[in-house]
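Structure provided below as structure tokens; questions to follow.
Here the complex is missing one protein chain, while the rest keep their positions.
For reference, chains read A, B, C, D, E and F in written order, and residue numbers begin at 1 within each chain.
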Amino acid sequence: MDIIVCFFLFAGLFFFTGGAIGILRFPDFYSRLHPAGKLDTLGLLLAMIALALFNLHHFSVGTLLTSLKMILIVVFIFLASPTATHAIVDAGVRAGLAPWVKGEERR
Amino acid sequence: MSQQYPALLIIVPLLSALLISITGWINKRLCFPIAVAALAVSAYSCIGLLLRVVDEGVIVYRLGGWDPPMGIAYYVDHLNALVLVVVSVVALINLIGSKKSIELEMPGKTAPFYALYVLQVTGLLGVVVTGDAFNLYVLLEITALSGYAMLAMGDDRAPLSTLNYLYIGTIGACFYLLGVGYLYIVTGSLNMVDIANILPPLYESKAVLAAFIICLVGVWLKMAFFPLHAWLPNAYTHAPSAASSLIAPLVTKVMIYVMIRLILTVFTPEFTFNILAISEPIVWLAVVAIFMGAILALAERNLKKMLTYIIVAEVGYMVGGAWLGNRLGMTGAILHIVNDALMTLCAFMVVSNVAYKLKGYAFDDLKGLFRKMPFTMGAFVVAALSMIGVPPTCGFFSKWYLISGAIQSGQYAFMVALLFSSLVNVVLFFRVIEICFYEPFSDHHGHGHDHHAEPMAEAPVSMLVPLYVVAGGLILVGIYTSDIVNYVIEFAIPKSIL
Amino acid sequence: MVWQLDLAILTLVVITAVGSLMVKDLLGAAILFGAYSFMMCALWSIMGAVDVAFTEASVGAGVSTVLFVAAVLRTSRRTRD
Amino acid sequence: METITSIKPLLAVLVSLLVTPLLVSSRTPNVREAWTFVAAIAKFLIVLSMLPTILKGTEIVYTVAEFLPGAAIKFRVDSFGMLFALVSSSLWIITTVYSIGYMRGLKEHSQTRYFCFFAIALSATIGVAFSANLLTLYLFYEILSLATYPLVCHHQDHEARSSGRKYLLYIVGTSIGLALPAMLISYNLAGTLEFGNQGFLAGTASKPLIGLLLFMFIFGFAKAAIMPFHSWLPAAMVAPTPVSALLHAVAVVKVGVFSVVRVLTGVFGTDLLLSFDLGSIILVVCSFTILVGSLIALSQDGLKRMLAFSTIAQLSYIVLGIGLLSPKGLTGGMLHIAMHAFGKITLFFCAGAIFVATGKKNISEMIGIGRRMPITMGAFFIGALSITGLPPCGGFWSKWYLLLGSLEANQMAIVVVLLLSSFLNACYFMPIVYKAFFCKPEDSLFENKVREAPVCCVVPLVITAVISIVFLFYPEPFLELATMTVSRIMGVQI
Amino acid sequence: MGDLLQIIVAKYNYWIYITLMMIGLYAMIGKNNLVKKIVGMSIFQTAIILFYVSIGVKKGATIPILEHGHGEHGHSAAALIVHAVDYVNPLPHVLMLTAIVVGVATLGVALALAIKVHNRFNTLEEDEILAQIREK
Amino acid sequence: MDNVFLYSSLFLAFLMVLSLYRGVVGPTVVDRMIGVNAIGSKTTVLLILIGLMYHRVDMFVDIALAYAMLNFLAVLAASRYFQKRKGLYDELP
Partner (left out) sequence: MKIIGLIIAILTGVLLLSATADFPIFGDPDSPASTHLSPYYIEKTMEDTSVPNIVTAVLADYRGYDTMYETAVIFTAGLACFIILRIFVREEPGDRLYRHVLTGVTVRVKEGAKLPPSDDFERIDTMWTPPDLIIKTVCRLLIPFIQLFGLYVIAHGHHSPGGGFQGGVILGASIILLAISTDLRTAVQRMREKVDAILCPVGVIIYAGTGALCILFGFNFLDYSALAPLLHVDPITARSHGILIVEIGVGIAVMCTMIWIYNILSSGGKYDEGL
């Protein structure tokens, strides 16, 4: 059981890492949104699954409820995170940010 | 019911403030009567409480029925009760007196104003009555927030000066909170009496020292003690008259009460005066405060601003008096809380009346005012005499105690400062009186010196009557000083102060 | 109470605080102030103050940031320091 | 010393205070002045009714409120206070009559205000006279200062205002700056402020401190116009003449002197001053004031200004008398309060009458005026004699006692000073009289058809002049009161 | 080693709170922009909250919610016995809830005032506002 | 297992530093928004981890949930700003 939890957790952390590096390294605003929107959501999903599973170690109604709540968080994030990303893109477009073209300076 | 006075005097204003803000959306005319009734009940309970305290000694009221160190408790002693009476009576009189001026200056927003007014009074009463160090902070914030809102309703520059006040006020309150935290970390308690019981073995601790300094600086910030006074003049000058005549008399005085409470109850005089031995520099600071307040007031050409600088000087009186470290000085400081509240109230109500009839209160606007508003100016003269310290008025007697204290402790500089300030007050007030008296009324260009042509435009009776109540109070308090001192203040100061 | 984590988050908090004061754009300052509140929230859960953390999460992260943004909308984003 | 408690002192103080609302609300000038008159008479009668009791050697005491142990608002009528109260209340009646004539004659504005503050000032004067302790004295002293301020500034023009400012600055400044701290220090030393026969400071402090206190008190009551703090007095001459009369003869300056005397006797006590040998300081200061004041008076052209400097000099006589610390000197000093009051008020009334009749203020314009206004100038002559201290007038007695006192105290220098000063007095008064009666009048006096001043102005000055003469033959109540006081203070019979 | 580390960590916590407080205080006094000052004010307040919460920390204790206290009465007596050492000191938390609320309230009022100032002077920079006032 | 959680959370804190770099340095406001949003999602996980370390995760879930919601609100509000005010910079000085 612990192994599964660890696996999921590390997978989640891996995706988080990817997201963080992406945010850090990508050249412009629009490209940075990819790791921020996608990888973070996925990482969160995996990590949450891991934690929910771990929580079910001592199975009872209480822990089940807690795990359900964690899943609820995931659901919520799944709805909210893309929306937030969308809103940010919208903001960027409205703000008049031009997409980065290859060969340009990183910004 | 008298068992519940300590609760009533807070709860009734609070509930009525809420009611006012509800009725404000339904029927605006009901707001004023509710506010007056609430403050009247509160004043009644305060006076009842004072009488009970004089009879029975300290009253402990346990909120929520929990015993003091666990729950919050009120300790109503002589000092509390006296300041409570002052606060509630001043607030009530000012409310009645400033109805017209509120309606003139804030059409459409009278209801929230009344609500804020009553909340402010609630906060002030709460600060005075509470026996819990943290509770005091919360009530301080209520006072502060409602004060900001009321002060910001003034003229064009009011928001800016209020914002500055807000910054400083927040720093002050936070410093106080920090000090309470330092005390909490070494004592584990928040109840003032409990802290005082635990502290003695810890007097050498640096944390206690830091707590003391931080609390003190926070309170000084809030009371506009001299180097930290910069926010006060602008904030009070640009405020609406009803607000400034509530806040100017009460807020600084209540903060001084808090300081005295810290000295007397929380840290005990033993620590403050004997172990720390910093009273001399603080008295010197007070001396500087008095001098600077007086000098800055001399430079002003605006009645209200001049009065605000006088407040700065008066704060110096009280801080210095409290820090003299002897009984007379402390008596003077406590007595001056009462007197100065009344004096300032009287002066600011005059300003409010003037603002009601005139455009402004710069000195040039005041010409010929004695002709125009003789009754108002009559009260102004009484206030001026009291601030100068002419005997039958109360200002003399507190000054008497303060100077006696200064002599007793050998702080002659403080005595000189007090006398200097009195002299400057003479100059200040007689300058105003001279302008009001002798300068021709500026609106009549053709008439020049023809003093009989000016119409009398006195403020309405509803503003004059409270004004005269206060002016009479100045003299009455002066005459009954000995009673106040013998029955109340004498017991408010612990026996350990000689 | 895990001191390693506590330490890490404390460092982050200071960075965020300085950042939000240094940013030459009030909207950015508001956003970073939101981040600062997140950090505080995490910090307090580390210290075991769950109720405080909850309050900070709802107030600091949610409402106060929104209030800042609203205020910036009604005033201006320009700042010289 | 037996004492009885009675409300009379309080009544005497309050009677003129209570009349002010009536004055304000009066519809016509006649009603108003009637009220003033009634109050003046009532006050005089109340004071008079206490006289027999005092002469019997009893004191009347009344406590209003007590603030601190030993510092209350408390009245005590003793012989010295009685002397002063008698002078001021009797002169108020006369001044009232004169005021009516003067103010109406010149059609002055704001007469109601004038009469009101006049009444308040008189209240305060009586309050000072009857005060039983330093606190009460200080209280009424301050009230008097503030109540006379509107009187000084009565004309409301630039000059009046600057004089008013000066007046206030000197009077209030010194009282707050010097007298108040001195009072507080002595309270802290002795724990009481109650005037005692031998003071209350004895044995409480060292000589330097006592000297400092003495200095603070003497100069703190600047109404006594002792030299460095005298210049408010000439400046205050811009006020209407009845006010000047009040200031110089009855109320203000006498209150100052009275306070100084009270403090010297009641706070320090003559024994203390003798033992520390502080009397000589007072003597030096006062002699200086006397001589310099007289010399300046000699050089003045404005009649009222001249009188003002004369007053400065004369006031110091009183303090000097106390400073001699001998029984005769004390008697002379106290007697001079009364004698100078009647003499000087006559002179001021004359100056006012001249102003009302001719509009002239300067001595150089008054040549030959005696022929047009014989009664006025006759009274002036009598007043001048009284001030100079020449026999047909009451002023003789006080100077006589002062001389005796200085001989008694072996202060030959003071004898010289007194004689020199009398000579100077004669020098500045007699030329006026001479020119008025014996020189040919200028044409301008005839062009304007100058006649005597209104009856209301002339009658009072005649009365005071007559009283001045009467005092030579019958100085009884005042002399007796003074001797009683001295015997009480010094413990010796004269 | 562990103990030493713990002490350093302990100091670290207070250091950070003081650092934050200094940052906030400096911003409130030194910054020119009114909204920046408000940000500083909030940081200042949170620093104090951090201090208080640090007081409440207890090594080896859990959060101040009773573990087996889910409402049902009639527990056995043993279950009801609670050891104070096991739980974090709850009092600072209570106080700080209040302080946070006060902070938010102050923040709202301050922002409202800032908007009002901006309406009047059309700028948020303090020196520019003062210059405008002086011009008049 | 506690150690796993501890090091995971420390690692998360490290990742937050990376995201924070974008938040503090990010050339434009929208970049900062990305950074802060990323921090938000990491903190959600962090909160649960802390709960697990305290063995009281049921108490921390609510916080995490509220946190996620309000983070969303803040980001929406900030991005909404650009619907009302055009331009990356309000008024250039």
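Rule of thumb we're sticking to: contacts are C-beta pairs under 8 Å (C-beta built on N, C-alpha and C of every residue); 3 or more make two chains touch, one makes a residue touch a chain.
Predicted, not measured: the structure shown is a model, and the values here were computed from it.
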{"item": "Visible contact partners (per top-of-document touch definition) of the missing chain", "value": "A, B, C, E, F"}
{"item": "Of E:S42, E:T106 or E:T123, the one touching the omitted chain in the full complex", "value": "E:T106"}
{"item": "Of B:I185, B:L276, B:L358 or B:V416, the one touching the omitted chain in the full complex", "value": "B:I185"}
{"item": "Residue numbers in chain C that touch the chain omitted from display", "value": "1, 50-51, 53-55, 57-59, 62-63, 66-67, 69-71, 73-74"}
{"item": "Chain A, residues in touch with the chain not shown (by the definition above)", "value": "76, 79-80, 83, 86-87, 90, 94"}
{"item": "Chain F residues that touch the omitted chain in the full complex", "value": "58-59, 62-63, 65-66, 69-70, 72-73, 76-77, 80-81, 83-85"}
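Everything below uses one rule, namely that only the chains that are shown with their structure count from here on.
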{"item": "Both-way neighbours, i.e. chains that touch chain E and touch chain D", "value": "B"}
{"item": "Any chain in contact with chain C as well as chain D", "value": "none"}
{"item": "Pair sharing more residue contacts (C-beta pairs) when A-F is set against B-D", "value": "A-F"}
{"item": "Separation of chain B from chain E, taking each centre as the mean of its C-alpha atoms, in whole Å", "value": "30"}
{"item": "CA centroid of chain C to CA centroid of chain F, Å", "value": "10"}
{"item": "Euclidean distance of C-alpha centroids - chain A vs chain C, Å", "value": "20"}
{"item": "Of all residues in chain E, the ones touching two or more other chains", "value": "62-63, 65, 92, 114"}
{"item": "Sites on chain C at which at least two other chains make contact", "value": "30, 48, 50, 63, 70, 72, 76, 78, 80"}
{"item": "Every chain pair in contact, whichever chains are involved", "value": "A-F, B-D, B-E, C-E, C-F, E-F"}
{"item": "Sites on chain E touched by chain B in the complex", "value": "21, 25, 28, 34, 37, 41, 44-45, 48, 51-52, 55, 91-92, 95, 98-99, 102, 105-106, 109-110, 113-114, 116-117, 120-121, 129, 133"}
{"item": "Complex contacts: residues of chain B adjacent to chain E", "value": "134, 137-138, 141, 145, 148-149, 152, 156-157, 159-160, 162-163, 166-167, 170-171, 174, 177-178, 181, 184-185, 190"}
{"item": "Contacting residues of chain C [partner chain F, same complex]", "value": "2, 4-5, 8-9, 12, 15-16, 19, 22-23, 25, 27-28, 30-32, 34-35, 38-39, 41-42, 45-46, 48, 50, 53-54, 57-58, 61-63, 65-66, 69-70, 72-73, 76-78, 80"}
